[in-house]
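Just one protein chain is left out here, and the rest sit where they should.
So that you can tell them apart, the chains are marked A, B and C in the order they are listed, and the count of residues begins at 1 in each.
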Amino acid sequence: MYYNLYQKKLQQFMLNKEQIAKRIAQELQDGFYVNLGIGIPTLVANYIPDGLDVVLQSENGLLGMGPFPYEGEEDPDLINAGKQTITTIPGSAFFDSAMSFGMIRAGKVHLTVLGAMEVADNGDIANWKIPGKMVKGMGGAMDLVAAAQNIIVAMQHTNPKGESKLLSKCTLPLTGVGCVKKVVTDLGVFNITENGFECIEYAPGVTIDEIIAKTAGRITIAPTVKEIAI
Amino acid sequence: MYYNLYQKKLQQFMLNKEQIAKRIAQELQDGFYVNLGIGIPTLVANYIPDGLDVVLQSENGLLGMGPFPYEGEEDPDLINAGKQTITTIPGSAFFDSAMSFGMIRAGKVHLTVLGAMEVADNGDIANWKIPGKMVKGMGGAMDLVAAAQNIIVAMQHTNPKGESKLLSKCTLPLTGVGCVKKVVTDLGVFNITENGFECIEYAPGVTIDEIIAKTAGRITIAPTVKEIAI
Amino acid sequence: MKKVVSGADEAIQDIPSGAILMLGGFGLCGIPENCIAALVKKGINNLTCISNNAGVDDFGIGLMLQKKQVKKMISSYVGENAEFERQMLSGELEVELVPQGTLATRCMATAYGMPAVYLLAGYGTEVADGKEVRNFNGKNYLLENAFNSDFAIVKAWKGDTQGNLIFKDTARNFNPLMAMAGKITIAEVEELVEPGILDPNFIHVPGIYVHRIFQGLHYEKRIEQRTVRKVSK
Partner (left out) sequence: MKKVVSGADEAIQDIPSGAILMLGGFGLCGIPENCIAALVKKGINNLTCISNNAGVDDFGIGLMLQKKQVKKMISSYVGENAEFERQMLSGELEVELVPQGTLATRCMATAYGMPAVYLLAGYGTEVADGKEVRNFNGKNYLLENAFNSDFAIVKAWKGDTQGNLIFKDTARNFNPLMAMAGKITIAEVEELVEPGILDPNFIHVPGIYVHRIFQGLHYEKRIEQRTVRKVSK
């Protein structure tokens, strides 16, 4: 019972996946076209602030992605980049894969949110390959990180072994170089600056000392640092 | 009166524009996609042999160009590359200008017929600019000659001054280099070979000597040379 | 995301003198008549216009030429325009002639985030002057740069308030390419509809590329070469 209490307290000390998504949703602005990766990023769609017109892009060829279909209404011809059955919203448009990545490359997509295995303090990202393990491929990740205007990574601050995923240099094969602008983890929110990670917000109950301890890359604390408001 | 008779006889001695077009139409094969330039080339459409399925491309963005519209049925949104009002045939398709020239560049158009001011015996062509005169622009000509699989030039053998337009080297600014495969003039039909123009057919009543005399570029006579049958 | 503006005047209100504009259309087919009229009214000048043609004396970009608003034309074909010819010969107007397919593909390169493309057209001609030539698989190509423009101004058949566009017949031509290539893209449409009316499978330009849209008025759609066939046989 004491153990359970401890667990409960721990959970209050850091953001869960939904809360990370909710925090990232605060970055959305009216009129944004957004690409959300698989995993935590997908959850961001659930927290788009009321009144904001945000259009979701799916890189397999859709602008205006809607929620999952109701049971029985799945259409095999209508899936997202995660191969999940989806729907569209009014005003959507389909296109081929070249146009899809063309609009990403041309900077028309305002924000890309994706997960990562590692992020370096210069904005490098690694999220597609672990040497020695089966490599499934980079899919659209390399295109997205190379070309999107603004890239936010959503991930856990540490790996299951407790090692920092915010590094001075990625150890895994890179997906892209110097491209990540912001990282939102269970512990806080970090801009990528010339001086490495800059902690601008911390999760409720998490201390700055803990964040510094768990960040392997260069890190500074913003003078205006504050608790994440979600 | 004697003069008139002479004129009449002269006309029999060489192909008129319609006959040039008719001869070029013999080059068409079933399933060909063809781009016809302005002037004599346009007339080729009137002589597509029965039973051949030939699709006309207009480089402003149409496959499946039909005849001119009937009076009162002109649509300002439907024109050809010569800006003339046209119609479409069943099975036509519209596309943007990049796709239009993309399919030309990728070699999907089997035959391009266009006019020229000069053709050189190595296949160079000049048809867009006369120094000292107002330059209207190359339009799509440079793209067509650089990229089409097979280029036939339709033109008069000599200019109004009686000078040969079949040269050893073009004197006018080039439209494209080494691209013309065949020339059909009022005097004959000429392949472009390593040895320059090769006369493979002559117009009714025209002599080989006359053709040689009126051709400034290198010329050979094919052993199988024969009168044009139209 | 409010893309709908009241009309051409509002759509072009922040276009300054000296701007680089892309203007859709081929000949007089599919040209943004309303925006051209508004540009003439606004009277800005020193414009660089990227457009396949330059209109005729009293229509299309010809109207802007009459007012001496254009400093430079980047086009593939500029015939049929006496005032154009006069300004060009007198040196008032700078003209850069670009092969038509190269013009289109340089727009597409911009739209697709490609900085430059290798194209066949113009190799061995004066168009190649100063350009990188590169041989691929035995053929010679020119390296042609993507276009940088400040505004793209296009005319569509139908559009919706999200900016999705569709075009009719050969009025499509350069319009979708320029719409996708503009830093700021202004679309005038014959019919503006609510989202969900246009079939998402048949959108020529997705709304992400379009920043301002309005329903145009009084389209003249002048025909340059009226050609007809006889009713007979």
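Basically, a residue touches a chain if its C-beta (ideal position, glycine included) is under 8 Å from a C-beta of that chain, and two chains touch if they have at least 3 such contacts.
From a predicted model like this one, the values you see are computed outputs, not experimental measurements.
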Which of these, A:31, A:82 or A:115, touches the one chain of the complex that we don't see?
-> A:82
Which residue of B:98, B:167, B:192 or B:216 touches the chain not shown here | B:98
From the listed residues B:19, B:42, B:58 or B:88, report the one that touches the chain absent from this view.
-> B:88
In the whole complex, what residues of chain A lie against the chain that is missing from view?
-> 58-62, 67-71, 73-80, 82-86, 88, 94-98, 100-102, 104-105, 124, 134-143, 146-147, 173-178
Which residue numbers on chain C touch the omitted chain?
-> 105, 112-120, 136-137, 139, 141, 166-169, 172, 199-202
Footprint left on chain B by the chain that the document does not show | 30-31, 33, 53, 55, 57, 63-64, 88-95, 98-99, 101-109, 147
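We take it that only the chains that are shown with their structure count from here on.
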Give the label of the chain whose average Cα location is farthest from that of chain C.
-> A
By number of contacting C-beta pairs, the most connected chains are B-C
For chain A paired with chain C, centre-to-centre distance based on mean C-alpha positions, whole Å | 38
Centre-of-Cα separation between chain B and chain A, whole angstrom | 59
Would you kindly tell me how far, in whole Å, the mean C-alpha position of chain C lies from that of chain B?
-> 29
